[in-house]
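Selected chains only, in their assembly positions.
Every chain is named by a letter (A, B and C) in the order it is written, and numbering of its residues begins at 1.
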């Protein structure tokens, strides 16, 4: 089994049941998730030896987060215990024209206050083939930004391929701060995932006329920006998922990739949504799995898109699908006929 | 804060969970609601000083109804305690071509048996700017019809603007009885809300060819009836929501208004439905809020339509949306993208 | 009340709640169902004197299965108690492009190991007018195949009309075995229900170009096969439901019938699905009710299609609809407007 590593925060997700609004909720469904943790689970599902690197407090909530990852096959031996709290995000599930709402309460979490000395990156990246992180991790705190760079240096030292999901989070940092930190980190990155908005906010590339609200997609603008990104950072691939938000209940979903030479737009899926949180992470993991397992970049992209289309039908942050299930959808069977 | 008053019945609503049929249900979700109560909650949500006038028994079910309204900001100081029972309605949630089903069990409720002497209308309408009732209240009983007229007289004495939602309920009275009572009450009304069917059944106006079952709308017929209504009753505005029932799961939703001069049809929303009960009440409250807060009648109508479109995505009778949320939809963002 | 008889297995159905995947489930919703049991319940709903013939163990799970049928009006006096276990099927509810998944665990159930001597078929079919079984029952075991034939002989002796739903189940037997057993049983059958796939796998008729995955329907191919079937087995009617699987959430649904003379295709319904398991059984029961109650075969077919369209909106295997509800839909009201 190939060893893959992700590093980031895993939060307690408290979501209102059955489309309830926050002010109605008398209970919360509780799962644990976060950008990189979600990727780690998907990679474990696909049979890779998936390690998650993080820090969690020495209490039962921290333990529950670990158990949640172990349950789905992630190796949590590199999760350090200590610090004050598990970060939280509250999720209100939207429907039709009512958007889903996320309230973050993640300041001062254990991983945001972790130090480089908490981790042995040499051991972590030994024998690894891939490292994935997102723009959320360095945004957590100044220490977290340092931690991220140290991890990246170690990854490169061990000749590990690196992917990033830019994932700008406006409540964690400003575009100025983001661009300063992220521009520096891009030197370690091989595969860069992020839509136009992320590319602008975290790396300063000017978007084209894509209007993300109306859902109209400007593929030309994407290609243009991707070119600039590869020129500046020498990425092997630049990738973006493409979401058309018809409503909170229905989305169009596809992705595009550029290898510096060819620009490729995947098949598009129209999805009736069960839970769209973690959709981007499931896309990244599908793509990573595709590349790790030796698919060409177009097939890897299609695998990522099909995998993440399925994610939108699954409750929680994690994408619990098998390679077989993704392959079946890739082969065109989206009929949803009962499998007996 | 402007003081607004509504008067009517609040019932216990017992709805089957998860689209279950009545014969399957082993539990009922319990909320409290009713036409005017629903309006009262919306008006409180929009920051108005919202008072609800009713009568509820001195038992814990009556108390729970009061608590349910207090929770959402309604002032319940004018709710009198006494009488025998809280009215009930059972709700089976439909889906696709299976309609939702309502079974009423509201006879002999405390408000249906209340007397004029139970209330001090002079105090109730002091400093108020708006009074809203529906055709359900006078239909509850002969006493309730008298009570309604007394309230309307007091409202007018205090120069309070009055709105009515005609809301014909066939299990409460006959068209003949309804027309006799309602025609008399219209002298106190400034803003009249009601579709063609209500206008015919409660006021005797002949509808055009609108076929409410097929969902085809005949705006011309509406304008024609509205004209007659204003001529006869001198309303300031006549208004109707316009529902196109594609199925129990999907509806089209818009509204029209006439000020005696101009006939205006709002934007139309296509809605994937979570809970459509209370849709009309949320429309009335949005319109009232718009007019109370000084919007012109077209903007007030659009506010009402957008607010009530959102209601269809919310479980329960009450519309728990803020002004901000309605405004965002009014500005055209129906994309349902996650709000972080 | 006319006496109708069905014979088969009733299983415990364990379904994950709220679209959860099997690996997420911390609980299962539990109902009891099975092809013929589902038909028995529908026939009882329509006011027939509906008897179910089966065998269930003498434990509380067996009792619960009986109670579940009694609750919905089925007479369970012919259910014999004994044997080892209640068969189980696990159901994961799909959504959008993620298919529903069924895992069967039904081997060695009481009915699969029942003997002819367990039943008094003379008493069972006395005064009965209809007998329905499916291709699942003889597939359960060699004994079950013998049992089925004995029942059929007795039914014919008592001049009972016989219908079959071919229902091929690949995990119960091979096409070779199926064809051997089923071809023999067809001599007792008056009304044969089954799609092209079933007709091929259980009776060896070659399908046309119908591609059940893409949902494109080839009515011509159906007519062709139906003709062959009537020629060979002298059925009074051959019938098939026609499902177009747009996705796990949305299906098109209609049916066709052939009486050896005229081929008729019903109205088609587009359905937003709540629970599609038991859809075929509800179609068969609607058709049977129609024929038993004296409708012509086209009206009987339309009744079956409308009834089963409604089934797709109801949780569980059983179709809990009344004649009135089906008639209302037949008359064209699919608007889903609230019934007060």
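The rule is simple: a residue touches a chain if its C-beta (ideal position, glycine included) is under 8 Å from a C-beta of that chain, and two chains touch if they have at least 3 such contacts.
What you are looking at is a predicted structure, and each value in this text was computed from that prediction instead of being measured.
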Legend entry - Number of copies constituting the complete assembly, 3 shown: 6
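Going forward, only the chains that are shown with their structure count from here on.
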Legend entry - Number of hops, chain A to chain C, where each hop joins two touching chains: 1
Legend entry - Interface residue overlap between copies chain A and chain B, same or different (over half shared): different
Legend entry - Separation of chain A from chain B, taking each centre as the mean of its C-alpha atoms, in whole Å: 45
Inset, instruction - Provide the list of chain C residues touching at least two other chains, using ranges where the numbers run on. - result: 18
Inset, instruction - Flag every residue of chain C that touches chain B in the complex, lowest number first. - result: 18, 72, 269, 271-274, 309-310, 312-316, 320, 325, 329, 333-340
Inset, instruction - Would you pull the chain A residues touching chain B in the complex into a rising list? - result: 18-21, 23-24, 94-102, 104, 169-171, 212-215, 245-250, 276-277
